[in-house]
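All protein chains but one are shown at their positions in the complex.
Order as written gives the chain letters A and B; numbering starts at 1 within each chain.
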Amino acid sequence: MEFKPRIIAFLCKWCSYTGADLAGTSRMEYKPNVRIVKVMCSGRIESTFVLKAFTKGADGVLVCGCHPGDCHYQEGNYRCLRRYQLLQKYITQMGIETERLKLEWISASEGKQFAELINSFTETITELGPSKIKETLNVLT
Amino acid sequence: MEGSKPKLKLAVYWASACGGCCVSVLDVHEKLFDVIAAADFVFWPIALDIKYKDVEEMADNYIDVTLFNGAIRNSENEHMAKLLRKKSKILVAYGSCSHLGGIPGLCNFSTKEDIFRRVYEESESTINTEKTRPLPEYKVKEGLLEIPVFYNDVRSLSQTVEVDYFIPGCPPQTERLLEVFTAIVSGDELPQKGSVIGAGTRAQCDECIRKKTENKQIKKFYRPWEISDDGETCFMEQGVICMGPATREGCGYRCIKGNAPCRGCYGPTPGVTDPGTKMMSAIASIIDEKEPEEINRVIDDIVDPAGLFYRFSLPVSLIRRKLS
Partner (left out) sequence: MRRITIDPITRLEGHGKIEIFLNDDGEVDNVYFQVPELRGFEKFCEGRPVEELPAIVAKICGVCPGCHHMASGKAVDAVFGVEPPPTAKKLRELFYMAHFVHSHTANFYALAAPDFVLGPDAPASKRNILGVIEKVGKEIGTEVIKQRRLAQEIQALLGGHQTFVVMNVPGGVRRGLSVKERDDIVEKARGFVEFAKFSLNVFQSFVLDNKHYVDIILNGPYSLKLHSMGLVDANNKVNFYDGKVRVVDTEGKELYKYSPTEYLDFVAEHVEPWTYLKFPYLKKIGWKGFTEGQNSGVYQATPLSRLNAADGMATPLAQIEYERMYSTLGGKPVHATLAMHWARLVELLYSAERCLELARDNDITGKELRAQLGSIPGEGVGIVEAQRGTLTHHYFTDNKGIVTKVNLIVGTTNNHAAISMSIKKAAAGLIKKGVEVTAGTLNMIEMAFRAYDPCFSCATHSLPGEMPMILEIRDARGVLTQRLVRN
């Protein structure tokens, strides 16, 4: 059976979720494998959310927020960025491909960029194949 | 203690352990006489010659309290965890290894195959041309010899059986043990099952005596030997990572007293899903850079995030082992 990636995207309400909405209202087509979780700010995205998504079966996780300097809460996206970079280092040590986790800034007007992001990320994950995380963790050997 | 009160039946058992938790029980020093006035040790392999068979013959719930230390590393550890669960009214995960997986949990960065290959074949002093490996069963001319099966994954006690209480620490600070013991013996009402006892609810930082300001803005992290610790200022403010912010209080900041940064043996504060991600957030909050390259530069200096943030807790973390 063909592999259908499962992707979770955490989007901040003010910029990136609005941008995703714009893609939708503009009838832009993008791959259907993503499930969106809306948060108030990308600074709300704890590393725990990302890891939990992986352990529950996500093959890829996307994190999106406002462009630097545009955060509705001033500094939230910088906190997100720092956590994200540290998280990348951590998942490398745990044997998880860094390509499975991606951060991109999407503004409220960037519907097209959002659609392109989803398409390219889905392709990347499809090429990587299913994540082995959930099955490894479900079996205590 | 009243003479008419029956003595508490106490067991102390070690699984994949180092003996430090048993030592912490002995570190009651002169108070030991008080302890044995109130309790009988009915099973303690380090000290008493009671066999596994004797435990098997005990009635269920015969033991009042078992302090189970050590991680679950092999089939014997698992068997004893299940056996002692049956035979104990109260099963306590005593110490970091049974609570969180502990230092032996760092093996979850490897596989059984990797470990065996290193220890029995590649080690510099080992000469083993036949590539002999220890086997769970081996026939010698006199008979069959058995040793436990070594599992690929290290687990905590609560990942193996139901645990009533957790007493954290590597090892638990003896004063905390005495407080718990006194509470049990006095018949105090114990907190609800599943609680962490013998420790506080705040972070280490609240206990720690080092000078702290509100101003933690780090542009560079240092390896502990790269700086000259002034002995007074918060480690984090000096750029040395200290696990204090993400670690439960209760040990009396003993490593800090020795001028070493905390490494998190008491485990996370209450309500935390994953022990290491809280530390990642704490670190991220204090990095004083905004450009991705600059942030990367700072993070580059954190040389072993997984091994540091999960030093004692890898088996109970969300990604509890390295994927192979």
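Points worth noting:
The criterion applied here is as follows: a residue touches a chain if its C-beta (ideal position, glycine included) is under 8 Å from a C-beta of that chain, and two chains touch if they have at least 3 such contacts.
Predicted, not measured: the structure shown is a model, and the values here were computed from it.
Although it is not drawn here, the omitted chain touches the following shown chains in the complete assembly: B. In the complete complex, the residue from B:I50, B:V272 or B:I286 that touches the missing chain is B:I50. Considering the full assembly, B:T132 is the residue among B:N61, B:T132 or B:S324 that touches the omitted chain.
For chain B, the residues touching the chain absent from view are 16-24, 26-27, 29-30, 32-33, 36, 40-41, 44-54, 73-74, 76, 102-104, 106-107, 109-110, 114-115, 118-120, 123-128, 132-135, 138, 140, 142-143, 145, 147-148, 150, 170-171, 223-225, 228-229, 231, 254-260, 263, 303-304, 307-308, 311.
Assume only the chains that are shown with their structure count from here on.
Remark: chain A and chain B have CA centroids separated by 34 Å (rounded to whole angstrom).
Residue ranges on chain A touching chain B, taken from their complex, read 46-48, 51-52, 54-55, 68, 78-79, 81-83, 85-87, 89-91, 93-96, 132-133, 136-137, 140-141.
On the chain B side of its complex with chain A, the touching residues are 109, 151-153, 155, 159, 273-274, 276-277, 280-281, 283-285, 287, 289-290, 292, 295-296, 299, 302, 304-307, 309, 318-324.
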